[in-house]
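Missing here is one protein chain; the remaining ones are kept as they sit in the complex.
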Amino acid sequence: MSNTAGNHYYVPNGTKWPFIGSVGLTTLIVGFINLLNGSENGKYVMIVGALILTYMLFGWFGQVIEESENSTYGAWEDKSFRLGMSWFIFSEVMFFAAFFGALFYARVLSVPWLGGAGDDADTNRMLWEGFQAVWPTNGPGELGGEYEVMAAWGLPALNTLILLTSGVTVTWAHHALKKDNRKHLIIGLALTVALGFLFVFLQAIEYKEAYHTGLTLGSGIYGSTFFMLTGFHGLHVTLGAIMLTVMLVRSMRGHFTSKNHFAFEAAAWYWHFVDVVWLGLFIFVYWL
Amino acid sequence: MNKLIQIAVGMMGAAFTSGAYAAWETNLTKGVTDISHEVYDLHMLVLYVCIAIGVLVFGAMIYSMIYHRKSKGHKAATFHESTKAEIAWTIVPVFILVALAIPAAKALIKMEDSSNADLTILVTGYQWKWQYEYPEEGISFFSNLASDSREASARDSGIDPATVDNYLLEVDNPLVIPVGKKVRFLFTSNDVNHGWWVPDFAVKKDAIPGFINDMWANVNEPGIYRGQCAELCGKDHGFMPIVVIAKEESEYNEWVEQQLASAKETEAAANKTWDMASLMEQGEKVYTTSCVACHQAGGQGIPGVFPAITGSAIATGDVAGHLDTIMNGRPGTAMQAFAGQLNDADVAAVTTYQRNGLGNSVGDMVQPSDVKALR
Partner (left out) sequence: MNAHVADTHEHHGPEKGLMRWITTTNHKDIGSLYLWFSLIMFLIGGVMALIIRAELFQPGLQFVDPQFFNSMTTMHALIMIFGALMPAFVGLANWMIPMMIGAPDMALPRMNNWSFWILPFAGTLLVATLFVEGGAPASGWTMYPPLVLQTGAAFPMLIFSVHLLGFSSIMGSINIIATIMNLRAPGMTYMKMPLFVWTWFITAYLLIATMPVLAGAVTMLLTDKYFATSFFDAAGGGDPVMFQHIFWFFGHPEVYILILPAFGIVSQIIPTFARKPLFGYSSMVYATASIAFLSFIVWAHHMFTVGMPVAAELFFMMATMLIAVPTGVKVFNWVSTMWRGSMTFETPMLFAIGFVMMFTIGGFSGLMMAMTPIDFQYHDTYFIVAHFHYVLVPGAIFSVMAAVYYWLPKWTGNMYDESLGKFHFWISTIFVNILFFPQHFVGLAGMPRRIPDYSVQFTDFNMISTVGAFGFGLSQLLFVYIIIKTVRGGEKATDQVWEGAEGLEWTLSSPPEYHTFTVQPDVK
C-alpha cells in the first residue's frame, strides 16, 4: 500500500501538453476523416496533426524524463507509473481480444453456419448452395478472388524466432542495467531494437508477397482477420521498437540507475506483451 | 378561473376518449396460438412475482420512512449486519429465479422446435417492404405499406391519421396462411437487419442478410393479424408493417389457385409491346410502390442520402446505364437490385417513367423485351 505519513507525493504544476495532445490528435483524425470522405487535402491536415502530436510527445516525455533525472520521483510515484503502465497494457490486450474474438467467431461459428452446420442447413441450401466450410476461406461470395494461404513455417516461423530472441536480449539488457553494466545494457538494447525492426521489415516483405499471390484485406474473412490482426500487431511492434529506441538513446546518455529505471521496464513490458500477442497470432492465424 | 378548469378538464376528457378509448391496451397480447398463450402466462407469472417482491421491499421502506424518522424522535439502532438475514435474502431469490427459469426454458425449447412443419414460407426483408415466397406452391409477392397510410403520414399531409383504417398497419398484399397447420417461417434479408414480428403469434425473429433464421406458428383462429418490423432498418423502419390473414384450409387453397392464375396473366402482359401512355401509367404505379420511399414523390430524393431522379445524370443519360442501376442496384448502398423484384414490364415501365416523368423528358421508351434481353 502507501507509505508513511508526511511523505510528499509529487503533484505537478499545470501543464499544456495534454491540451496540445488533444489538438494534435483531433487534427490528425479530422484529416483522416476528410481523406475517407474523399477529400484529398485530408492528407495535409493529417501531417499537421502528426507533427503537433510529435511535438507534444517530445515535450511531455521530455519534461517527465527531466523530472525523473532530477529525482523528482520516488518509489511512491514510481508505483503509480507501474500501475498505470500495467493496466494500459491490459487494455491493449483487450483490444486484441476483440480481433481474436472475431477470428474465433468466424472459424468456429459463422463459417460453419454458412456451410450448413447446426441449425443452419437452410442458410447453406437456400442462400449459399455448394459452399463448403473450410478454413481458411474468403467466404461463399469468394470475395477478392483467388488467393494463397500464408504458410506458417516460412517467414512467420523465422519472425517468431526473431521476436523470441528479442525477448531474451531485452531481458539480458535489463539484468545488465540492474548490475550497472552499461555496456551490456546498450548492446542488449541495440540488439533488441535491431531485431524489432528486422521483424517489421520481414513482415512488410510478407505482406508484399501476400498481395502478389492475391491475399488482400478484401479476401473475405480470412484476409480481414489475417491483415487486421497481424497489421495491428505490426503497428504495436513498431511502437514498441520506437519506445526501445528511446530507451537506447537514454541509456547511451547515461540515464537510468540500477534502482530507478521505470521507463526502461515499461518499454520492456510492452515488448513482452507484443511478443505474447505474436505467439497467439502464430498459433491461431498461421499454424492451426 | 372555474371556466378555465372546465375547459381544461373537457379537453383532457376529449383527448383521452377520442377515437381509441377501447384500445387503452395496457398489457401484453394474449394471441392466437398455444405458444402465445404460454408466453402470456409466463409474462403474468413473472409480473406477479415482481409485484409481490416489490410490495415487500417498498412496504418495508415506506414503513421505516414513516416510523423510523428523526422528527418522530426515533433513535437510530446500531446494527449493521446479520449473517442469517443476508444468507436468507441471497438464497430465497435464487429459488424464486429457478422456479421462473424452469417453465421459461420449457417454453423456449418448444418455440425453437420447428420440425415437422406443414408449410414453409420464406420471408425476406427489404428496405422497406417484405417479400413472401411459398417455395412449394411457387408463389412469390411483395408486401408494401398501404398507400393511404403513407400519404397520411407525410408532413403537412393534412390528413388525420385517425381517419385512416389501420393506420400504418395495413399493406397492399397481405401474407395468407391456413389455420390449424404448423407454418414454418424462414427469415432472411436483402439489405440490412429487419425483424419480423406478429404479436398474436408470439413470433419475433430477425431477418439477417446472408443467413436464414426460422420460427413457427400454428394459428388457432381465422382472422387478420398485424405486426411491424422490429429491428431498426433505416429511414422507413416504422413504415413496414406485416399483415397476416389466417384462413380456413379450403379458403386458403382457393387463394393459392387465384395467385397462380394471376401470375400467368402478368407474365402474358409482360411479353407484349407497350405504348408510351401505358408504360408511363404502369411506371408511375411501380414508382410509387417501390421507389418513392427513397427517391421521394416528386423525384427530388433526400440530399446526401438518396439522390434525386429529377435531372439525374443517370436517369437522363444512356438507357443502358440507367437500366443497369435499376436492375443490378449499387452494391454497398441502399439502392437495391430490382431485377429480382420486378418483372420485365415493370422494370421497363419504371425506367420509362423516370426518364419522362418526375420533371425529366428524355423522350425514349424502354420495352419489356429490352429488359428481357439484359437478364
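Each chain gets a letter, A and B, in the order it is written, and its residues are counted from 1.
Quick note on the criterion: contacts are C-beta pairs under 8 Å (C-beta built on N, C-alpha and C of every residue); 3 or more make two chains touch, one makes a residue touch a chain.
No experiment lies behind these values; they were computed from the predicted model shown.
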Contact residue for the chain not shown (choose from B:D172, B:D206, B:D324 or B:D370): B:D206
Identified contact with the non-displayed chain, of A:L53, A:A106, A:A176 or A:V274: A:A106
Among B:P161, B:G317 or B:G359, the residue in touch with the chain that has been omitted: B:P161
Residues of chain A in contact with the chain not shown: 1-19, 21-23, 25-26, 29-30, 32-33, 36-37, 60, 71-76, 79-81, 83-84, 87-88, 90-92, 94-99, 101-102, 105-106, 109-111, 113-114, 118-119, 127-128, 137-141, 143-144, 216-225, 227-228
Interface residues of chain B (partner: the chain not displayed): 15-16, 19-20, 23-29, 38-39, 42-43, 46-47, 50, 53-54, 57-58, 60-61, 64-65, 68-71, 74-82, 85-86, 89-90, 93-94, 97, 100-101, 104-105, 107-109, 111-112, 152-155, 157, 159-162, 166-169, 187, 191-193, 195, 197, 199, 202-206, 208-211, 213-214, 227-239, 302-305, 332-334
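To be clear about the criterion, only the chains that are shown with their structure count from here on.
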For chain A paired with chain B, centre-to-centre distance based on mean C-alpha positions, whole Å: 45
Residue ranges of chain A in contact with chain B within the complex: 113-114, 119-120, 122-123, 126-128
Of chain B, residues touching chain A in the complex: 122, 186, 188, 210-212, 214
